[in-house]
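The complex is shown incomplete by one protein chain, all other protein chains being positioned as in the whole.
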Amino acid sequence: MLKLILRRLVQMVLIMAVSSLLLFAIFDTPEFKKRLAVQELGGFAVSALTEESYKSWLAARGLDVPFYQRYANWVGNILSGDLGFSYEKNRPVGPLLADRLANTGILAFFVFALMIPLSLILGILAGMKEGSLQDRSISFISVLTTSIPEIASAILLTVIFALGLGWLPVKSAMIGGFSFRELILPVLTLVIYDFGYVARMTRASMAEVMTSQYIRTAILKGLPYRRVVMRHALRNALIAPFTLIVLQLNWLLSGVVVVEVFFEYDGFGKLLLEAALFPDVEVVQACTLVAVAVAVLSQIISDIGYTFLNPRIRFA
Amino acid sequence: MAVTEIPSGPSALDRLSRPKPVIVLFLLMWVPLTAYVMFGQRIGPNAQTLLLPAIPATLALYVLGVRAFRESRVAVIGLTLVFFWLLMAVSAPYLPLMDPNKPVAPFATPFSERGGLFFWLGTDFKGRDMLSRMIWGCQRVLVWGVTATMVAYVVGAMFGLISGYLAGWWDEIISFVANVLLSFPVMVLFIVILNYLGPSGFNIVVAVTFASAPAIMRIVRGLALDIKTRDYVYAAQTRGEHPLYIMIFELLPNVRGPIIVDACLRLGYTTVAITTLTFLGLGLQPPDPDWGLMIRESAKTAMLWKFSYMLLVPALAVSSLILGFNLMADGLREMSLRD
Amino acid sequence: MSDHAAEQVPVLECRNLCISYYTRAGEIPAVVDFNLKLMPGEAHGIVGESGCGKSTVALAIMQYMGKNGAIVGGEILFEGRDMRQMSEEELRQIRGSRIAMVYQEPMASLNPSMTIGDQLVEVPIYHDGLSEQEALARAEEMLAKVRLPDPKRILASYPHQISGGQQQRVVIAMALLSNPRLLLLDEPTTALDVTVEAGIVDLINEIAEEFGTSMIYISHNLGLILETCDRLTVMYSGEAVEVGDIHDVFEEMRHPYTRGLFGSIPLPGADKNAHPLVAIPGQLPLPHERPEGCNFGPRCTFFRDGLCNVGRLPMHAVPGDDDHKVRCERFQEIDWDRDLPKGEAKPPVEAGGTVLSVEDMTKHYLIEDGGLFVRGGERVVKANEKLSFTAREAETVAIVGESGCGKSTFAKVLMGLEDATDGKVMLGNVELGDLPVERRNAETISKLQMVFQNPFDTLNPSHSVGSQIARVIRKFGVASKDEEVEEIVFRLLDTVKLPRDFARRKPRQLSGGQKQRVGIARAFAGNPKVVIADEPVSALDVSVQAAVTELLMDIQRQNRTTMLFISHDLSVVRYLADRVVVMYLGRIMEQGTTEDIFAPPYHPYTEALLAAVPIADTRIEKRHIVLKGEIPSPTNPPKGCPFSTRCPYMMPGTCDVELPPLRSFGGGHRILCHLDPAELTAMEPVIKPKTEAAERL
Partner (left out) sequence: MSTNETSSKMHPKVREAQEQMDSGRLSRREFVRYAALLGVSAGAAYAMAGLPSPAVAQDAANLPFPADDPNAKAGGILKVAMQVQKIDDPATFSWTQASNQTRHMLEYLAMTGPDNVTRPMLAERWEASEDLKTWTFYLRKGVKWHNGDDFTAEDVKFNFERWTNPDLGSSNIGLSSVSAMVEDKDGKKSLIDGAIEIVDDHTIRFNLTKPVLSFPEDMYNYPTAIVHRDFKPPLDNAINGTGAYTIVENVVGDRCILKKVTEAGGQPFEYWGGTVFLDEIHYYNFDADNQLTAFAGQSVDAIYDFGVEQMELAKAIDGNIIAARTAQCLCCRMRVDAEPFTDERVRKAVTMAIDNAAIKPLVYPEGGDVGENHHVAPVHPDYQALAPLTRDVEGAKALLAEAGHPNGITITIDVGNTDGPWHQTAAEAMRDQLKDAGITLNINVIPASKYWEIWTKTPFGATAWTHRPLGTMVMSLGYRTGVPWNESGFASPEFDAALDAAEATLDVEARKGLLAKAAQILQDASVMVMPIWRPVYSMASKSVNGYPGHPTQYHQFNKVWMS
């Protein structure tokens, strides 16, 4: 197991190295440098710059050295804990990213706090009696909600709760400090899109377990139904959803982009999009590293959890 | 033990993937539509004649689909939703609609009349007819969505077969690259790629391929790993067939079934992705109508109960298409489990 | 025991039981008009081919039909009470305590995420209200009773940590914990190796004696039923066709189907030349396509229009034996000796020169722990160790062994999918050992073809039958013009006795037997010199097996092909092989002509194997040898003699240390054993005919 984790971590570092090098190379193109200059100085001004003054601008920004050199520097900085500097936000990437990640973390926490119990309970209820009315209605709701993309559910929720009923604020910029009310719509949007997926997987897993032979054994052993479900079925049925839920972390990083942009919520996703469009190389780099780390770490957690939950692997 | 041996009729998936008529009809529908969307402007006003063969092909395909899916009500509903939009896409130029790009009367609410024109779904901030934009809006998302998914499948299946069948170093390398790509959250990948390439339909295809192909590759790889232990592959190996032959003729036809279900789901994801990217400004570009664009444009002009129809119409339209794909996938999966 | 039957209440009685499944095609009757009376202490066997409804009966008795099955008629009386009238709670109390069940796949029927102890204690806790401690004690006791070593360790283990045979013992222990009145055994040994199976069968017999439990034993294997049961029901296509005392039925079977069944299994008396097997023509009808009247009618030689296909057939008692009943209208008219089709005797084939010779062929696999970045230790799996044998033209060489003995690896090396690590494999004068298939020329490849085990895998489901055969013809350069190829395809279909229009069919439209025929046609399309048949019929129903086996041998005979027949079933091997190679853990333990192998001297493993194979013949007496333990993993074979861990003759200090010498007994009969040749020669035969007196006991 330790070996596996180590292997994954090595792989993670490798992936990080490869992807960041690639990103550096991409953002090193003259077009991107020009775009950066335009953002910084304004389109009019850049076009009026002479070749020399453009060069001196590049030099001032440290963009005149070859990208591999910058990459080496950057890697050195990263290793010493310095994540670089944001051209756009004019501040070090580290604290900036930390701020935004914390915001996304809050969002993610509530999303998970709501989604996990909801989807597991619904999934188990549906999977327990495959084909029943209860199953059919839960399944239908899950398909329906997963079919509404985040952008559409954000719209629907905003239209109903913010524009129509006026219960909740339209935007979640939180300019007056943290506001729980402003968090509700983004959280709901993400939960609505995601819970159906997890619920369906839970249902499938539960349904599969319920038709398995060892459940038949348990029933024909004369155990009460409750015990069959709680003791025999649940643990086996929850292995797959558990790994899935952990992997949702990775999904969340994608899902939040839209939600954060739509609701003007200052989180990781919005930062990434803004940085990419700017193009704020070092922020994109840092975000990518975080994304890769989250992806790989969630995979590791999911692997560990899977191993822990599944004796077949734990004691193999 | 003796394996239960009940020769059954063709399964639903088999029927669906029975190639010839479906493929011919699909191409009849698809090629004109794609050509129309990609080159319509260059062809000029007569471009719409391109779509003439596509309309009956779409209808015929729908009939075939309903027949293949008749065992699953869910799948038929999904199919109907998808084909509704497909039909809209191929027949949009022939429908009695207003010009989707022509500003007529700004901010007309649904079911209102202005200047002798009746607006079923109102008009947007520029005064363009929403009904017309909604219907025209499905063209691009369908064309690019399906094209992107198909390309992703070709690429993913190719690498999946190689990786699964040849194993060894091929597998190590391909799997590593796939892992690298899979370690990016999809949206990060999309943003980076589209930001680099610039937003356009074609680049969406590239981005979707990068984002989806690794996952498809994994599925195909898994299937290939399974299928390659089958005796018929063994038989082909022992008669000295070239690995390429085995991959294309022995493996590929048999991964088709499970992949169709996945493809329906993935079409849904791709549709979501295109809409979302367009909303973020990285996807399709104005002026031609598109649901994502409609949302993008309305999100800043219609944040009011009174105008919320501008947001709701495209949001519901895109949801219905995705629902269609998902229901199809659901029904197909159910049918394949029953077979 | 039948003396007391009248006074006793039957443990279980099924009266006119009808069970149906509801599918999207409508109601499908699975079992029709099933009757069964089980007295205390009695063991009743239900035998039949797949799809005959035997497992359905078992589940119906447990009142566990799944969501689309239902009992649509009749009664199930357990100790006189109709189970159909019982409430869920009453059923729950009976299940697991009064009626217990043992299942086909032990691994699947144990919960993978609970320890065995946890799963066992549930039974006494919920049924007898025992405390956890008491329950644990009882579970441990029971594990000891089913002869599991170290019950404490097993209690704490998870199912995957013990072997298949041990798992099945655990399941049996679980079933016995509450001392049930009735034990249902649904193919309890099918998933196990033969030698392990023998141990379980042994255990079941002991239990029946010790606990006095009534048993219903479900199996497709007539030999197993004979070894375990007092009475039996033969089922065909959802109906019981013959019921009776086991000896009555085995010796005087009255139903044409039962008769056909016995005709198609290779009993010790059978001989491929003199008394070939006789297959039952046709195939099992689908549940929703059953004929009017007798279900067996369309396949029956004695079918008479207007009699056999009218109405529902009742069971008739055999005159003079009320317990023996038959569902046949004509059973009294049939003169078996005259009317039963017999296999035609065929002249024996003279073997030709040596075609294939294998000399010290060794195949080792390296297994690397770790992966891309972390190097782990390397382990060697010795899949094949110094295999040496030869096969001559038109000869059938059987390679016998249980799982993990290395027969598949050997086939792979032969086919060129793996390189031999060492040694030589000569086909004619071509060395194949280090010639992978890519480097072999078409001629060499076409000389060596294979028939596969699983009929459902042998054909690519995406291509038509014809195109798959045609591909081989083209590939091997037999013909290239379309018409010629087509002609050959048709001829091959004729050869395997399939209609020519099958060429256009997709494999899913074929039954398993038909697919296997196509597989044979494909193997012979390139006129091979050697055909490797890897358990070609083991996945087929008994009645189909015979036909396919016969076909295979007919073609072999015609083409004078050498056949390497890989099998675990010694009865089949005895029937068709000229020479036999017995393998165990990658090594050849014994080889010789069929007569040599089936008569002493035996290798101890061969001896045990022979004793383990159930034989459905009441006239045969078998020595009782049960091996202990399980087959060791090939990744970690025992030192010395591979069989030393299980060998009843094991000599500590010798067998488990040193590799045994190869002893030759003349005529190519060689045995790898430490035992003294004299001791080996002095062994008693495992199988011998019973004396008349013993038979009529």
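Each chain carries a letter (A, B and C) given by its place in the written order, and its residues are counted from 1.
Here, a contact is a pair of C-beta atoms (placed from the backbone, for glycine too) under 8 Å apart; a residue touches a chain by one contact, two chains touch by 3 or more.
As the structure is a computational prediction, the values presented were derived from the model and not from experiment.
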item: Contact list for the unshown chain, restricted to visible chains; value: A, B
item: Given B:142, B:187, B:219 or B:302, the one touching the chain that is not displayed; value: B:302
item: Hidden partner chain, touching residue among B:110, B:199, B:222 or B:253; value: B:199
item: Residue of A:169, A:241, A:269 or A:311 touching the missing chain in the full complex; value: A:169
item: Options B:21, B:56 or B:287, residue touching the unrepresented chain; value: B:287
item: Residues of chain A in contact with the chain not shown; value: 31, 34-35, 38-49, 53, 56-57, 86, 88-91, 162, 169-171, 173, 175-176, 264, 266, 274, 277
item: Chain B residues touching the omitted chain (full complex); value: 101, 103, 106-107, 125-126, 198-199, 281, 285-287, 297, 299-304, 306-307
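Note that in this section only the chains that are shown with their structure count from here on.
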item: Of all other chains, the one whose Cα centre sits farthest from chain B; value: C
item: Winner on C-beta contact pairs when A-C is weighed against A-B; value: A-B
item: Rounded Å distance between chain B and chain C, as computed from the means of their C-alpha atoms; value: 48
item: Interchain centroid distance [CA atoms averaged], chain A/chain C, Å; value: 52
item: For chain C, residues that touch 2 or more chains besides their own; value: 372
item: Of all residues in chain A, the ones touching two or more other chains; value: 11
item: Chain B-touching residues of chain C, taken from the complex the two chains share; value: 24, 49-51, 104, 187, 190-191, 220, 283-284, 286-287, 372, 415-417, 437-438, 440, 442, 445-446, 448-450, 452-463, 468, 472, 475-476, 506, 508-513, 519, 522, 526, 539-542
item: Contact footprint of chain C on chain B as seen in their complex; value: 1-8, 10-11, 14, 71, 172, 176, 230-232, 234-235, 237-241, 249-250, 253-254, 256, 338
item: Chain A partner contacts - residues on chain C that touch it in the complex; value: 62, 64, 66-67, 92-97, 100-101, 103, 105, 108-114, 122-123, 126-127, 158, 160-161, 171, 174, 370-374, 376
